[in-house]
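As you look at this complex, bear in mind that one protein chain is not there, while each of the others sits in place.
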Amino acid sequence: MNSKVWMVASLVIICLLSAFALSKVYLVTQPRIEKQKREAVNIALSQVLPQADSFKPVIPDTLWYGLDKNGNKVGIVIKVTPRGYGGTVETLVGLNMEKKVTGIRIASPAEGLHETPGLGLKSRNPDFRNQFKGKTATEIRLKRDGGTIDAISAATITSRAVTEGVRKGIEKYSKYLKP
Amino acid sequence: MHISPAKLFLAAFLINNILLMRFIGLCPFFGVSTSVSTATGMSVAVMFVMLLSSLVTWVLFHGILLPLGLVFLRTAVFILVIASLVQFVEMALKKYIHSLYSAMGIYLPLITTNCAILGVTFLNIDYKFNPLQATIFAVGTGLGFALVIILFATIRERLADAPISKSFKGYPIAFVAASLLSLAFMGFTGLFGISL
(Lines give C-alpha, C1' and ligand atoms only; values in the text may rest on other atoms or scores of the structure.)
Protein backbone atom coordinates (compact mmCIF):
# COMPACT_ATOMS: atom_id res chain seq x y z
CA MET A 1 0.00 0.00 0.00
CA ASN A 2 1.07 3.56 -0.64
CA SER A 3 2.89 4.69 2.48
CA LYS A 4 1.38 8.18 2.52
CA VAL A 5 -2.15 6.79 2.33
CA TRP A 6 -1.34 4.36 5.13
CA MET A 7 0.10 7.20 7.19
CA VAL A 8 -3.20 9.06 7.15
CA ALA A 9 -5.27 5.91 7.37
CA SER A 10 -3.44 4.56 10.42
CA LEU A 11 -3.90 7.84 12.23
CA VAL A 12 -7.59 7.91 11.43
CA ILE A 13 -8.06 4.28 12.48
CA ILE A 14 -6.27 4.83 15.80
CA CYS A 15 -8.33 7.96 16.50
CA LEU A 16 -11.60 6.22 15.74
CA LEU A 17 -10.70 3.15 17.78
CA SER A 18 -9.70 5.21 20.78
CA ALA A 19 -12.75 7.48 20.56
CA PHE A 20 -14.99 4.42 20.34
CA ALA A 21 -13.35 2.71 23.32
CA LEU A 22 -13.50 5.89 25.40
CA SER A 23 -17.17 6.50 24.63
CA LYS A 24 -17.89 2.96 25.90
CA VAL A 25 -15.91 3.52 29.09
CA TYR A 26 -17.68 6.83 29.56
CA LEU A 27 -21.13 5.31 29.14
CA VAL A 28 -20.35 2.51 31.60
CA THR A 29 -18.78 4.64 34.31
CA GLN A 30 -20.92 7.79 34.08
CA PRO A 31 -24.01 6.52 35.97
CA ARG A 32 -21.77 5.23 38.75
CA ILE A 33 -19.90 8.52 38.97
CA GLU A 34 -23.19 10.43 39.33
CA LYS A 35 -24.35 8.01 41.99
CA GLN A 36 -21.09 8.30 43.91
CA LYS A 37 -21.39 12.10 43.93
CA ARG A 38 -24.96 11.97 45.29
CA GLU A 39 -24.04 9.39 47.91
CA ALA A 40 -20.99 11.34 49.06
CA VAL A 41 -23.23 14.34 49.81
CA ASN A 42 -25.79 12.17 51.62
CA ILE A 43 -23.15 10.45 53.76
CA ALA A 44 -21.70 13.81 54.79
CA LEU A 45 -25.18 15.15 55.64
CA SER A 46 -26.14 12.14 57.75
CA GLN A 47 -22.90 12.44 59.71
CA VAL A 48 -24.00 15.80 61.10
CA LEU A 49 -27.73 14.98 61.43
CA PRO A 50 -27.81 11.23 62.17
CA GLN A 51 -31.49 11.17 63.14
CA ALA A 52 -32.61 12.02 59.58
CA ASP A 53 -33.28 9.28 57.01
CA SER A 54 -33.31 11.44 53.93
CA PHE A 55 -32.39 14.95 52.97
CA LYS A 56 -34.22 17.46 50.84
CA PRO A 57 -32.18 20.30 49.31
CA VAL A 58 -33.84 23.66 49.95
CA ILE A 59 -31.13 26.15 49.00
CA PRO A 60 -28.75 24.41 46.57
CA ASP A 61 -25.45 23.50 48.22
CA THR A 62 -26.30 25.54 51.33
CA LEU A 63 -29.40 24.29 53.16
CA TRP A 64 -31.04 20.87 53.44
CA TYR A 65 -34.09 19.67 55.39
CA GLY A 66 -33.54 16.42 57.28
CA LEU A 67 -36.61 14.16 57.12
CA ASP A 68 -37.45 11.00 59.07
CA LYS A 69 -39.04 7.84 57.64
CA ASN A 70 -42.50 9.43 57.58
CA GLY A 71 -41.27 12.58 55.88
CA ASN A 72 -41.47 14.71 59.02
CA LYS A 73 -38.82 17.37 59.45
CA VAL A 74 -36.35 16.46 62.21
CA GLY A 75 -33.78 19.19 61.61
CA ILE A 76 -31.74 21.07 59.04
CA VAL A 77 -28.20 20.96 57.74
CA ILE A 78 -26.45 24.13 56.66
CA LYS A 79 -23.15 24.68 54.94
CA VAL A 80 -20.96 27.61 55.98
CA THR A 81 -17.60 28.65 54.53
CA PRO A 82 -15.82 30.85 57.10
CA ARG A 83 -12.42 32.27 56.25
CA GLY A 84 -9.57 30.85 58.32
CA TYR A 85 -5.88 31.63 58.20
CA GLY A 86 -4.96 30.56 54.68
CA GLY A 87 -8.38 30.19 53.08
CA THR A 88 -11.94 29.05 53.58
CA VAL A 89 -12.95 26.14 55.80
CA GLU A 90 -16.07 24.50 54.42
CA THR A 91 -18.18 23.26 57.33
CA LEU A 92 -21.50 21.39 57.53
CA VAL A 93 -23.66 22.04 60.60
CA GLY A 94 -26.58 19.84 61.67
CA LEU A 95 -29.35 21.39 63.79
CA ASN A 96 -32.28 19.64 65.46
CA MET A 97 -35.69 21.22 66.00
CA GLU A 98 -34.56 22.62 69.41
CA LYS A 99 -31.93 24.69 67.58
CA LYS A 100 -29.21 22.55 69.13
CA VAL A 101 -26.21 21.42 67.11
CA THR A 102 -26.27 17.70 66.32
CA GLY A 103 -22.81 17.66 64.79
CA ILE A 104 -20.39 19.55 62.59
CA ARG A 105 -18.25 18.22 59.80
CA ILE A 106 -15.28 20.00 58.27
CA ALA A 107 -14.54 19.16 54.65
CA SER A 108 -11.37 17.30 53.76
CA PRO A 109 -8.76 19.19 51.71
CA ALA A 110 -10.03 17.50 48.56
CA GLU A 111 -13.66 18.43 49.22
CA GLY A 112 -13.36 22.14 49.81
CA LEU A 113 -11.00 22.82 52.69
CA HIS A 114 -8.74 25.61 51.50
CA GLU A 115 -7.10 26.27 54.83
CA THR A 116 -3.33 25.96 55.21
CA PRO A 117 -2.95 22.16 55.30
CA GLY A 118 -1.72 21.63 58.87
CA LEU A 119 -4.18 24.04 60.44
CA GLY A 120 -7.11 22.75 58.44
CA LEU A 121 -6.41 19.15 59.34
CA LYS A 122 -6.19 20.05 63.02
CA SER A 123 -9.67 21.53 62.83
CA ARG A 124 -10.99 18.14 61.66
CA ASN A 125 -9.91 16.62 64.99
CA PRO A 126 -12.95 15.02 66.73
CA ASP A 127 -11.99 16.54 70.12
CA PHE A 128 -12.61 19.95 68.62
CA ARG A 129 -15.69 19.08 66.59
CA ASN A 130 -17.49 17.16 69.34
CA GLN A 131 -17.54 20.23 71.59
CA PHE A 132 -20.28 21.68 69.37
CA LYS A 133 -22.74 18.84 69.95
CA GLY A 134 -25.87 19.80 71.91
CA LYS A 135 -25.02 23.48 72.06
CA THR A 136 -27.14 26.45 71.04
CA ALA A 137 -25.95 29.50 69.14
CA THR A 138 -25.30 31.62 72.25
CA GLU A 139 -22.90 29.03 73.71
CA ILE A 140 -20.90 28.71 70.52
CA ARG A 141 -17.99 31.06 71.06
CA LEU A 142 -14.39 30.39 71.99
CA LYS A 143 -13.77 30.33 75.74
CA ARG A 144 -11.49 33.34 75.44
CA ASP A 145 -14.36 35.16 73.71
CA GLY A 146 -16.74 34.29 76.57
CA GLY A 147 -18.17 31.05 75.20
CA THR A 148 -17.74 27.33 75.81
CA ILE A 149 -15.53 26.09 72.97
CA ASP A 150 -11.87 25.22 73.58
CA ALA A 151 -9.67 26.49 70.72
CA ILE A 152 -7.28 24.06 69.03
CA SER A 153 -3.80 24.74 70.38
CA ALA A 154 -1.68 26.75 67.92
CA ALA A 155 -4.64 27.22 65.57
CA THR A 156 -6.71 29.93 67.23
CA ILE A 157 -7.53 31.76 64.01
CA THR A 158 -8.92 28.61 62.42
CA SER A 159 -10.83 27.66 65.60
CA ARG A 160 -12.37 31.11 65.84
CA ALA A 161 -13.26 31.11 62.15
CA VAL A 162 -15.11 27.79 62.44
CA THR A 163 -16.82 28.78 65.70
CA GLU A 164 -17.97 32.16 64.44
CA GLY A 165 -18.99 30.67 61.10
CA VAL A 166 -21.12 28.00 62.78
CA ARG A 167 -22.82 30.53 65.08
CA LYS A 168 -23.54 33.03 62.32
CA GLY A 169 -24.84 30.22 60.12
CA ILE A 170 -27.25 29.11 62.84
CA GLU A 171 -28.44 32.68 63.44
CA LYS A 172 -29.02 33.21 59.73
CA TYR A 173 -30.81 29.97 58.91
CA SER A 174 -32.58 28.88 62.12
CA LYS A 175 -35.80 30.45 60.81
CA TYR A 176 -36.00 27.44 58.48
CA LEU A 177 -36.48 25.22 61.55
CA LYS A 178 -40.14 26.24 61.86
CA PRO A 179 -42.15 23.13 60.92
CA MET B 1 -15.95 30.80 39.98
CA HIS B 2 -16.33 34.20 41.62
CA ILE B 3 -13.01 35.89 42.16
CA SER B 4 -11.84 39.36 41.22
CA PRO B 5 -9.30 39.60 38.37
CA ALA B 6 -6.59 41.11 40.59
CA LYS B 7 -6.98 38.36 43.20
CA LEU B 8 -7.00 35.65 40.56
CA PHE B 9 -3.80 37.05 39.09
CA LEU B 10 -2.07 37.10 42.49
CA ALA B 11 -3.25 33.58 43.23
CA ALA B 12 -1.87 32.27 39.96
CA PHE B 13 1.32 34.31 40.14
CA LEU B 14 2.43 33.86 43.75
CA ILE B 15 0.05 32.25 46.22
CA ASN B 16 -0.61 29.03 44.36
CA ASN B 17 2.59 29.20 42.35
CA ILE B 18 2.51 26.45 39.77
CA LEU B 19 6.05 25.21 40.43
CA LEU B 20 6.55 25.64 44.14
CA MET B 21 3.04 25.15 45.49
CA ARG B 22 1.30 22.97 42.93
CA PHE B 23 4.29 20.87 41.79
CA ILE B 24 3.32 21.11 38.12
CA GLY B 25 6.08 21.59 35.51
CA LEU B 26 9.01 20.37 37.58
CA CYS B 27 10.91 18.66 34.75
CA PRO B 28 11.90 21.93 33.01
CA PHE B 29 12.22 23.56 36.44
CA PHE B 30 15.20 21.35 37.25
CA GLY B 31 16.20 20.63 33.65
CA VAL B 32 16.80 24.13 32.26
CA SER B 33 17.47 26.13 35.43
CA THR B 34 21.23 25.62 35.33
CA SER B 35 21.81 29.05 33.79
CA VAL B 36 19.82 32.27 33.71
CA SER B 37 19.88 32.52 29.92
CA THR B 38 18.32 29.09 29.31
CA ALA B 39 15.81 29.71 32.09
CA THR B 40 14.78 32.98 30.46
CA GLY B 41 14.43 31.41 27.01
CA MET B 42 12.30 28.60 28.42
CA SER B 43 10.13 31.05 30.39
CA VAL B 44 9.37 33.16 27.32
CA ALA B 45 8.39 30.08 25.34
CA VAL B 46 6.23 28.73 28.19
CA MET B 47 4.42 32.03 28.77
CA PHE B 48 3.65 32.38 25.08
CA VAL B 49 2.42 28.82 24.51
CA MET B 50 0.55 28.75 27.84
CA LEU B 51 -1.56 31.76 26.94
CA LEU B 52 -2.20 30.58 23.39
CA SER B 53 -3.13 27.03 24.35
CA SER B 54 -5.32 28.17 27.26
CA LEU B 55 -7.44 30.21 24.88
CA VAL B 56 -7.59 27.56 22.14
CA THR B 57 -8.45 24.68 24.50
CA TRP B 58 -11.03 26.76 26.37
CA VAL B 59 -12.82 27.55 23.11
CA LEU B 60 -12.57 23.94 21.93
CA PHE B 61 -13.90 22.53 25.21
CA HIS B 62 -16.83 24.92 25.63
CA GLY B 63 -17.53 25.29 21.93
CA ILE B 64 -17.24 21.71 20.68
CA LEU B 65 -16.55 19.01 23.30
CA LEU B 66 -19.17 20.10 25.84
CA PRO B 67 -22.10 20.78 23.45
CA LEU B 68 -21.47 17.51 21.59
CA GLY B 69 -21.13 15.46 24.79
CA LEU B 70 -17.56 14.48 23.98
CA VAL B 71 -15.99 15.46 27.30
CA PHE B 72 -14.31 12.06 27.51
CA LEU B 73 -12.01 13.13 24.67
CA ARG B 74 -10.69 16.06 26.71
CA THR B 75 -7.29 14.62 27.61
CA ALA B 76 -6.56 13.37 24.09
CA VAL B 77 -7.76 16.53 22.36
CA PHE B 78 -5.92 18.92 24.68
CA ILE B 79 -2.55 17.22 24.38
CA LEU B 80 -2.86 16.95 20.61
CA VAL B 81 -3.91 20.59 20.33
CA ILE B 82 -0.91 21.66 22.38
CA ALA B 83 1.44 19.46 20.34
CA SER B 84 0.18 20.89 17.03
CA LEU B 85 0.15 24.42 18.39
CA VAL B 86 3.78 24.09 19.40
CA GLN B 87 4.68 22.80 15.93
CA PHE B 88 2.75 25.62 14.32
CA VAL B 89 4.36 28.31 16.47
CA GLU B 90 7.77 26.86 15.75
CA MET B 91 7.19 26.95 11.98
CA ALA B 92 5.68 30.43 12.07
CA LEU B 93 8.53 31.86 14.13
CA LYS B 94 11.14 30.22 11.95
CA LYS B 95 9.63 31.78 8.87
CA TYR B 96 8.57 35.25 10.00
CA ILE B 97 10.27 36.32 13.23
CA HIS B 98 13.68 34.76 13.10
CA SER B 99 15.16 36.71 16.01
CA LEU B 100 12.49 35.34 18.36
CA TYR B 101 12.96 31.87 16.93
CA SER B 102 16.66 31.87 17.74
CA ALA B 103 15.82 32.97 21.30
CA MET B 104 13.21 30.34 22.16
CA GLY B 105 13.24 27.93 19.23
CA ILE B 106 15.16 25.13 20.90
CA TYR B 107 12.82 25.16 23.89
CA LEU B 108 9.62 24.81 21.90
CA PRO B 109 9.81 21.06 21.18
CA LEU B 110 10.33 20.44 24.91
CA ILE B 111 7.10 22.23 25.72
CA THR B 112 4.71 19.61 24.38
CA THR B 113 5.47 17.32 27.30
CA ASN B 114 5.69 20.20 29.76
CA CYS B 115 2.94 19.46 32.24
CA ALA B 116 2.68 23.14 33.20
CA ILE B 117 0.95 23.92 29.89
CA LEU B 118 -1.42 20.97 29.99
CA GLY B 119 -1.98 21.48 33.71
CA VAL B 120 -3.14 25.06 33.21
CA THR B 121 -5.55 24.08 30.43
CA PHE B 122 -7.11 21.40 32.71
CA LEU B 123 -7.30 23.77 35.68
CA ASN B 124 -9.06 26.37 33.49
CA ILE B 125 -11.81 23.81 32.95
CA ASP B 126 -11.84 22.38 36.49
CA TYR B 127 -12.16 25.83 38.09
CA LYS B 128 -14.97 26.70 35.63
CA PHE B 129 -13.23 29.91 34.52
CA ASN B 130 -14.77 32.22 31.93
CA PRO B 131 -12.53 33.29 28.99
CA LEU B 132 -11.31 36.44 30.75
CA GLN B 133 -10.46 34.51 33.92
CA ALA B 134 -8.71 31.81 31.88
CA THR B 135 -6.59 34.51 30.22
CA ILE B 136 -5.66 36.09 33.54
CA PHE B 137 -4.93 32.69 35.02
CA ALA B 138 -2.69 31.73 32.09
CA VAL B 139 -0.79 35.04 32.19
CA GLY B 140 -0.38 34.92 35.98
CA THR B 141 0.74 31.30 35.95
CA GLY B 142 3.20 31.95 33.11
CA LEU B 143 4.72 34.92 34.95
CA GLY B 144 4.87 32.88 38.15
CA PHE B 145 6.69 30.12 36.27
CA ALA B 146 9.15 32.66 34.81
CA LEU B 147 9.77 34.40 38.14
CA VAL B 148 10.52 31.20 40.02
CA ILE B 149 12.60 29.50 37.35
CA ILE B 150 14.77 32.60 36.81
CA LEU B 151 15.18 33.15 40.56
CA PHE B 152 16.10 29.50 40.90
CA ALA B 153 18.60 29.71 38.02
CA THR B 154 20.43 32.57 39.75
CA ILE B 155 20.67 30.43 42.88
CA ARG B 156 21.93 27.42 40.95
CA GLU B 157 24.58 29.48 39.13
CA ARG B 158 26.04 30.30 42.54
CA LEU B 159 25.66 26.75 43.79
CA ALA B 160 27.78 25.50 40.89
CA ASP B 161 30.83 27.22 42.42
CA ALA B 162 30.03 26.47 46.05
CA PRO B 163 31.99 23.86 48.00
CA ILE B 164 29.31 21.23 48.46
CA SER B 165 29.83 17.73 49.78
CA LYS B 166 30.11 15.30 46.90
CA SER B 167 26.91 13.35 47.46
CA PHE B 168 24.88 16.59 47.52
CA LYS B 169 26.34 18.03 44.31
CA GLY B 170 23.92 18.57 41.43
CA TYR B 171 20.33 17.54 41.96
CA PRO B 172 20.22 17.02 45.76
CA ILE B 173 21.40 20.53 46.60
CA ALA B 174 19.05 21.91 43.94
CA PHE B 175 16.17 20.17 45.71
CA VAL B 176 17.24 21.64 49.04
CA ALA B 177 17.41 25.09 47.46
CA ALA B 178 13.95 24.55 45.96
CA SER B 179 12.73 23.55 49.40
CA LEU B 180 13.93 26.84 50.90
CA LEU B 181 12.48 28.83 48.00
CA SER B 182 9.13 27.13 48.40
CA LEU B 183 9.28 27.76 52.15
CA ALA B 184 9.61 31.45 51.30
CA PHE B 185 6.66 31.24 48.92
CA MET B 186 4.56 29.65 51.66
CA GLY B 187 4.71 33.05 53.31
CA PHE B 188 2.26 34.26 50.65
CA THR B 189 -0.36 31.84 51.98
CA GLY B 190 -3.47 33.67 53.04
CA LEU B 191 -2.32 36.96 51.48
CA PHE B 192 -5.42 39.21 51.21
CA GLY B 193 -7.46 36.13 52.11
CA ILE B 194 -7.06 34.73 48.61
CA SER B 195 -7.46 31.03 47.98
CA LEU B 196 -8.22 29.07 44.86
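Going in written order, the chains are labelled A and B, and every chain counts its residues from 1.
The rule we apply is simple: contacts are C-beta pairs under 8 Å (C-beta built on N, C-alpha and C of every residue); 3 or more make two chains touch, one makes a residue touch a chain.
The rule is simple: contacts and distances are computed from a predicted model.
For the chain that is left out, the UniProt protein name among "Cytochrome bc1 complex cytochrome c subunit", "Electron transfer flavoprotein subunit beta", "Ion-translocating oxidoreductase complex subunit E" or "Heme exporter protein B" is "Ion-translocating oxidoreductase complex subunit E". Interchain touches from the omitted chain, evaluated on the whole complex, reach A, B.
Touching the chain that is not shown, out of A:32, A:69 or A:175: A:32 (per the contact rule at the top). Residue in contact with the omitted chain (choice from B:3, B:36, B:55 or B:186): B:186. Against the chain not shown here, subunit B presents residues 20-27, 30, 72-76, 79-80, 83, 113-115, 118-119, 122-123, 126, 166-176, 178-180, 182-183, 186. Counting over the whole complex, subunit A has residues 3, 6-7, 10-11, 14-15, 18, 21-22, 25-26, 29-30, 32-33, 36-37, 40, 108-111, 117-118, 121, 153-154 touching the chain that is not drawn.
Note that in this section only the chains that are shown with their structure count from here on.
Centroids of subunit A and subunit B (each the mean of its C-alpha atoms) stand 31 Å apart. Note for the complex: subunit B touches subunit A at residues 71-73, 76, 189-190, 193-196. Residues 18-19, 22-23, 25-26, 83, 85-88, 114, 116 of subunit A are the ones that touch subunit B when the two sit in their complex.
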